[in-house]
Every structure is written in structure tokens, then in C-alpha cells.
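Heads up: the structure comes next, in C-alpha cells.
Excerpt of the complex: some chains, original placement.
Each chain gets a letter, A, B and C, in the order it is written, and its residues are counted from 1.
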């Protein structure tokens, strides 16, 4: 599977509209039959700050940015400096920039790339109500080879609300830009294929997680806004009411988690979404869900920590707290999507698992998965939905925490006659009465632990790919660049295995043993300063003798090329 | 505990009504003594627990008596707060819970029971004196006599137990702390 | 459990689970348990249709002693948990119970916001002006010069929390004060509170005989408020700011509509949501 892709960065500042432009370009690319991703980067200002839309398009599905960018369009030169760390350029990259006078602007950062001056501001001024970003849109469409018509419908959709004049002005600008683009060096974009209508989706990981939640059966959500989880909530706030569900904006995260425990106790599959600081506030009550055996799902869209850290940037550093952040012995589920569209599956599966095992599930998504928008193949609609073990009829002596043949005991729902019990965060007897005896404590600890370690998770615990005696083990948003790296190596004839762990807790020692069969060397890839994933793997599994670790904190994303470089000692020389 | 003044204004008009009062009174007494007995048992005060169970049993007989008297009659279905007891908002045994103590001795238990019976006497006396219906008056007077008998019995019973010393409720141990 | 299909009324006793309370004999909470069962019986609510939610504290042990559904959650979070339950299951009668520490100290924020949000449920706070369960420390409602709290040996020196005033100021829809010394009166108020739409607060003065034995005197001090419940917040505020915390009865009845999102779906299938993602 060789991939032909183009990487484009679009930067601007002071309200120049690069994000809208980028989204429109991505959509146009999608309509034209390409796959694509777009991520955003921005300065600390809420309005008018520097912003960059980083776009990559291809004829193959994408999960990662490329090692470098082919094309940068800077609506104003100064905006670019801030993002150069994220926009590596080559000698044959091109920067199109408005130098506003023809002389190289001093604020334009020094790069290897070729610079081309394009007076976008002036061109926009020539159009009544015209804007440079619409000029840019036309230019970009042209140089990457999109048909002129691909923009029209999108313009209309986005600008309808602004009125006919605005729409016309934009159309004129795009036209101008498209024409101007003809004078510029063209890039050979991926081949344009025909895709049947509606077979491709445009979706972010955050929307995908929301969709997975409702597909899994979630009908109650309580949450407190926090970046970068807010979009999950926004999507759910709009969608739940359509399904007879509801989202409650709570006063804080302590309320959110307890509200969903209450709703779930009432029989409704429930979820909250948050990020690191909010997760920290929830751990006490996640422990309550574990102890009282009330299913809940907590989605953590990770950002840079510690503390407030960097709220808008990616990191995989909440692994520790998700796995080990509850006090006492509190076995629970921890999952992580292995790609943007897998946010649907993993969240949905988490709902299913939490309900099946009557416990808490933490889903670790991250800023990168969550806030990236991608053009993807229409995701499959899978069968996992919430199915709780609710007894049909209740016998004379219903014991909520009975230890029977299965450690998952039948759970009645308020309203069921004869099923009354008191859910408790105190240690309890099988009947749910408080107990401080060793025997009860041990029995209930065993129950809560057995129900999740003995569960049959099937094959979904990890994505396993490839052959050979070298393996990359990784998780979350780091999977994308790893997958691309390995597919590039494969294209060169080098086979490397990949293990992307979806189910982080409980541990799956046997599955891991099977997956590691024949593996001699392992490269671990994670975006954390303190090697959290590495430590987790050491604690949980027996790894091969040769282990190499590629880790760094956020926010710099991994690039496929970096992964290949890390493997070069093993794969480069020995050519496995 | 309502916003109405405490004085009892209502006059009991029918024997059915009075029987309903009497039944509630005795039923609540049974419930109360059982509760107190349970409390004592939980707190390892078995002597007093047994005594309270005994009292509950006795009150249970009184319930039977009232039921027998009410046979064939249609008693009004009043909710707890719809009863209009004398001077306070609860039935004559209603306050007993507050007077419990885990170190209480049999003497106290009987004192507590006696207090309830005395209040019952006062209540029925009030009913008798305010009654306009002759049947009610008669029944109330009978009930007064009955309750007075109970008071006397309890007084005899109490004599069997020594009066507790002043520091009966002393406990050198600190309370156990829980959560 | 009980057969609740009969149309005849269940007696108060049938709302008890049979688990024997570990409360200290004499504790006001016993009486409140009785009041609550009487109220439930008075309203003839089937035990399976009621849920009693609490946090942690002596008073928070309540659900265990009831034959309804119950949740003994974590310290301070009863109202949040109860809100989630009520919003998700508006058909249930939801009652939260707890203490002054649970509700007004660690749980203060949920108290504020639950009053504001006004879900249709009832909150019974057994106020003993102390943390009973953890050995008698001062609570928010403790008077500033009480010197027996071991973490505040010279008294807290701070203004007691006024739960009813705060409830009023944040928008509770029904506000009452009761005394555990009057079981039937308290039962009646709880029944009214459950019936009244929106969020109802019932503060019950409930002595802690172990750490605040002097509260046994409360029964002599409380008295019914000399006026009827008002529905004018300004009037209620004036009364509450000047009463000594010992007037009992329903003190405020508001008319704000309860918070209850409608839970009616407008589409048939989750897959209908797919459309918005299609290119």
C-alpha cells in the first residue's frame, strides 16, 4: 500500500480565517475522493492569535502527519514563526506568502524552502468585500490539483448564513485565487478517484467518541467543560436529546461523576468526558463506582500535564492516573482508541464492557485523536451495546452482591419490585450490608477483580499486525505514525510487527504471551516524559530481553520517519 | 411540628375515632419498644434489651385488646400526623427514642415506659373530660383506668431494680470512630 | 420483599429493611428514620419506586435501614448522585439524606447548585452541628464558641453556616425546619416536601447525644414558627435572617418549575445520526 500524499500548512493571524479555509479545503479534498486529516495549532490568544491549519491529503487513509510539509501558505509572514517547530520543511518545499511589497519580510522565519510572494491582501482588496483567506483557498485548490468546482458547494454551505453579498465576494476571491494559482508551481496531488456519495465521513476523534458512546447505548451524560474534551460534550449535548437522552452541565467534575453514577444506578448507561485535571477530581468517585459495582464510562481526552499544563496540546501522560489513580484495590477497565476512527469502536466497546461487568471504564483518548478532523471510510456499525445483567424476576432473597457462579451478580433497577438494595461504597456483605470483616472484604475484592480478569475480551484487546521478530508496541495517538512507518518499511521489504494495545487494564498476560511469540526486540513508542507506558508494560508483562524506548513529552507529534529511524539499528543494518 | 398551636382543640366525636387513637397509641408503643430493644441489643445491653422486648410483647397484647374491641367497627384511617395528641405533636410513646442511652439500666427502661403510660392516662383523661358523646366518654374513662393500672404495674416492677447511681452513664472509653 | 401491588397502604414498618441501626441510643436519627417511613407510608409510595441517596456520616447510614432502593455513596456527593438519578429517572421518588458535615461542608457546592437547579427531589439534613461519625469535630453549623471540637480547641471562631438562608438565596423551592423530637410533625413536613414540586430542603434538628449531649435540650427550645409559610423570597429572607434557628415548620414554598429535561426521542435509530458526518 503505497501512499501518495501532500502536506499543506496554512497559517495566519489576527482573525484571518485560516481554520475555516483549512476546513473547506479538507472538505473539498474529501469530496474529490481523497482521504485527509487536518489538525490545528494556535497561539494563546482566544481571538486574533496566530493560527495554523495543518492538512495532509492522500489517496490512502491517513492517521499521521508526514515527516515534512510540501507547501506552506502564510496569509501573513509573522504568523508562521510560532509554528515552525511543527512544520518541518525541505529544500523543495514551497512557501507562498504575502510579502506585501515584494521584499522578503523579516518576520518570515528562515527555512530551506523556496519562497514565493503572492499579494493576497491586494488581490482581496480588488474584490468588494473580498478576504485574503478566500484568495488563499482558491490558490491552494489550484496548486494541489483540485477541480475548481469542488469548492463551490462548500462555500455556499459555510457562507449561506452570511448573506448573498458575502457569498459572492468569496466566490469571486476563490476564482481570483484559482486563476493566480495557475502561475504557481503545481504539486502532483494524489490521484483523484470516484467515491460513491456518503461512503466517506468527515469526523473528528471527539465526535467519533461521542458517536461511539450513543451507539453503545449511553443516554445520560453529565460533565463540566474542559479542553480538549469539550467537543465531545458539545456533540453529545446536541445529539442525546434526539435519542431521548440528556446532557447535564454539572457544577464541577465531582458532580459530573456522581451524577452519572446516580443515573446508571437508575438503569441508564452513562458517561462523562473530561481531561487530566478533571479526571484527578473524579478518582474518588470512580472508586465508588467500582466498589458499588455501578457501570460508568469516563472518557479522558488527554492533554499536556502536569497540573494545568498545556491545555490545547497532546500528550499521553494520564496513563498512570488512569491505571493506578484510584485509592485502595480498585480494579477497573482502561481502554484507549488506536486511531481516530477507532474512537467510535473503543468508546462503544467501553460502554458495553462497563455494563457487562458492572464496573468503571476509563477511555484514554487524547488531544491529537480528539481534535484532528479526518476524511475516513464510513466506519462499520458494530454490534456491541450496553447489556446489563438485570434479573427478570427477583426471588425472595435478592442479594445484590451475591457471589454465585459468575462474579457478575444480577443487578436490579429501581422500580423493580423485590429488588430493593442499597448500593454501597463501604465494604459489604453479599446482601449489601456494611461489613468490616476480613472474609467479606476478601470475598468482595475477589469478586470485583475476578469479574474483569476472567472476562472473555476476545481479540479486541489489541490491534496486532505484521510479522518478523521485531515489534513496535504503542498505544493511542502514537499508533498512527507507527502504522505509517511500518507500512513504509513494508513497502521497502522490511517486516516489523506492531502491537497497539486497546485494552490497557485488566492485563491480558496470555494474549500478550501469544502476541510476543517469536519477538526478539521491542521498540516502545509513547508520548510521555516519565515513560509511563514502559513502566506499565514492565509491571504487567514479561517483555523480551531487548527493549528500546522512544518517548518524549508532548506536544511534538511523532513522525513516521522518526519511528523508522528508531528502528534503523535493527532494521536498517540487519534488514529483517 | 406543624404551624398550628400545640393546644389540643379537637374533640373526639365517635368511639370509632377513639379506638383508632387507642390502636395507634398501642401499635406505636409496640414499635417503639421493639426499636429500643433492638438498639440495646446492638449496643450489648442485653438485660435492658430483654426488658424492652418484654414490654413490646405486653403492648402487643394491648393491641390485640383494642382490635378485639374494634371488631366489626370501621375505624377511620388516619395518618400519623393526623392524630391530635395532647400538648405535643406525637403519641404518648412518641418521645421515648430520645431518652434512650446505651448504658441505661432496667430502672430507666421502666421509668421510660411509665412515662409513656402516664402520658396515655393524661391523654385519655383529656378525651374523657372534653367528650360530648357519651360512648366516647365512657370508653375514654375505661381506657384511663386501664392505663392507670399499667402505671401501677410498672411502678411495682420498677421497685425490683435499684435506683441507678449518679454516674451510671459514665464511660471512660472514647467513642469509636468510624468513617 | 413486600408485596406492593395491593392498593392498601403499607405501614411505616414495611419501609424498614430490618438491618438494625448502629446509631447511639438516643440519637435523633432514629426518630428521623421513623418520620421518613411514616411519610413514605402516608404517600403510599411503593418501596421499589423510591430511592434514598446519601453520602457518609452517621445520618448518611439511613438508606441501609430502609426497604426502598438506596445508595450509600461517598462523603459530600449525595445531592449530585441523587440529581443524576432523578434526571435520568423522573418516575422515581428521590430522597437525599445526610448530615450537616456531608451536606454543608464537603458537599456545600452541590447544595448550592442543587438548590439552583431545582430537581424535583427532597433533601433531609439531620443537623446536629457536629461531625458525629468522625469523633465530634465542629461542622459548618456549629456555633463559633463551641470548644469541644478537637480540631478547634478554642472554638471555630467563625460564622455558622445558615442552611436555610443559603437554600433560599440559591433558589430552593421548599424550605422547612423540623425537630427530631417531633416524629409525626417531621413526617408530615417530609411528606409535604416530597409532594411539593422542585427541590425541597428539610433541615431536622437531630441531636448527637454522644458528642453534643446538651442537644437533648433542643426539644424544649424549638417551637413552631408563629407564621404561615411564605412564597415571597424577600419576606422569607427577613424571617430566616432574624430567627434563631429554632422555629420549626414549613418556612418557604416557591413556585419555580422543577428542572427536568424531557426524555423523548425525536429519531428512531442511532444510525440517523450518521448523516451529519457523511461527506
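Methods note: contacts are C-beta pairs under 8 Å (C-beta built on N, C-alpha and C of every residue); 3 or more make two chains touch, one makes a residue touch a chain.
Predicted, not measured: the structure shown is a model, and the values here were computed from it.
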(request) Treating the displayed chains as one copy of each kind, report how many of each the complete file contains. (result) A x2, B x1, C x2
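By our rule, only the chains that are shown with their structure count from here on.
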(request) Between A-C and B-C, name the chain pair that shares the greater number of C-beta pairs in contact. (result) A-C
(request) Take the average of all CA coordinates in chain A, do the same for chain C, and state the distance between these two points in whole angstrom. (result) 42
(message) As a quick test, compute the distance in whole Å between the mean CA positions of chain B and chain C.
(response) 28
(message) Counting only residues that touch at least two other chains, what does the list for chain C look like?
(response) 56
(request) Indicate the residues of chain B shared as contacts by at least two other chains. (result) 179
(request) Note which residues of chain C are touching chain B in the complex, please. (result) 9, 12-13, 20-26, 28, 30-31, 34, 38, 41-42, 56-58, 75, 133-136, 178-189, 191, 207, 209-211, 216, 219, 224-229, 248-250
(request) Within their complex, state which residues of chain A touch chain C. (result) 27, 30-31, 197-198, 200-203, 207, 211, 214-215, 219-220, 222, 239, 241-246, 248, 250-252, 254-256, 258-268, 270, 284-285, 287-288, 292, 375, 378, 381, 394, 398, 414-426, 432-434
(message) With touch defined as at the start, can you tell me which chain B residues reach chain C in the complex?
(response) 1-6, 31, 35-36, 38-43, 77, 79-81, 83, 88-91, 94-95, 97-102, 104, 174-175, 177-179
